[in-house]
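First the structure, in the form of structure tokens, and then the observations on it.
Removed from the display is one protein chain of the complex; every other protein chain stays in position.
Up next is chain A:
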Amino acid sequence: MIHFWKWLGLSVAAAALGYGALIALSTLALPWRPAHFDTHVVNTTERGWVNEARYFVLNRETLAQPGDRIVILGASNARDPFRPALMEPQLPGWRVANASLSGASIGELADAVDLVYLARPSDAEGRTVFVVSLNYLQFLAPRAGENPLATEALRGGLHERRDGRLEARYPPEVQGVMEAVFRPQAVAASLPRRTFSAVFVNTDLPHVKDFVDRFRGADPLSRWTEFIGEQPDLDTVTVPDEVQQALLAQRLTGAGGDKALPEAGFRQLADLIALIRSHGDAVVILDLPLPEWHRSGVPVSEASYQQGVAAVLAQHRGDPSVAFVSLKAFDEDENFFDSAHTEPRLWPVLSRRLADDLAASGVLTAPR
């Protein structure tokens, strides 16, 4: 048996060296610590992260650094328009992070807040203002199973779920080392997608793309997504009436019709606000714009959403650390290139508007 221990010891030592080299190499592909925490980069400049959830989990230490910070949470319609670099000059002394995650539901946003607090020591200096970007879509009944953020957080046993909340399995210092250990995988995980995009979605290879396109879904959303993916300039895209109707019909089918939203989502929102307040931090509920044709197409869900949010906010009336900001003024149809996403030309406007509204809301100066 002594031989077995010898082989095991030598091979584990050699493997540790090899893996260390991979960690070092991964820093060439991905910045060790981002200057701005911004999940937008995952789809633009830093594709090595494969998805926003992985970026979030492996970079959230940035959100735990001392200092006053605004953390924008939401889905992809909050990820793109709110640019930290545009907002910071209007908010002196505050760092802005956009931590939005594609398709995030209210449950995933709650997980995101859990993960921020798990990374941040309870005695950390500075205050965090969470901007929770919402519309009715965040409150639709979630799909079964874990959301992408939780999948990443649970990966490799870094965290576990206890009583519905994410909890770290290791002390923060060990957790940091473990997260570094997972970086090479983050690079590797992006390779299949990058290869796929480079070959099969490449418009310079029309025959390959045509072949792949045959296997795409023929539903209105897939076809419209494919169409806008081919447009060089999204600012010029308008959604035709028949596409509006088809997209709306598909959404309604997916949601089981236009109906009142489940209560559970609003309870999660209330718990989320309570958790943030228990840490002495502040919350801004941001009502995101939605095209008029979309909002008017789901009157029951929309009314249920407005009432639910209002009821939750009513519990915090008089609390200067809880505020509500609406961007409904941007609901005009021509501002959107699909059923929920604003056109890029509006992003600087929306960023500055949000910064102004935050400054005016009083949450930045409210006592803890």
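By definition in this document, contacts are C-beta pairs under 8 Å (C-beta built on N, C-alpha and C of every residue); 3 or more make two chains touch, one makes a residue touch a chain; residues count from 1.
Just so it is clear, contacts and distances are computed from a predicted model.
The complex includes a chain that is not drawn, and of the options "Probable alginate O-acetylase AlgI", "NADH-quinone oxidoreductase subunit N", "Sugar ABC transporter permease" or "Phosphonate transport system ATP-binding protein" the UniProt name matching it is "Probable alginate O-acetylase AlgI". From the options A:Phe56, A:Trp94 or A:Phe182, the residue with contact to the unseen chain in the full assembly is A:Phe182.
Set against the missing chain, the residues A:Ser11, A:Thr225, A:Thr238 or A:Ser326 yield one that touches it, A:Ser11. From the options A:Met1, A:Leu28, A:Ala144 or A:Ala329, the residue with contact to the chain not on display is A:Met1.
Annotation for chain A: contacts to the undisplayed chain at residues 1, 3-4, 6-8, 10-15, 17-19, 22, 151, 155-157, 182, 184-185, 188-189, 215.
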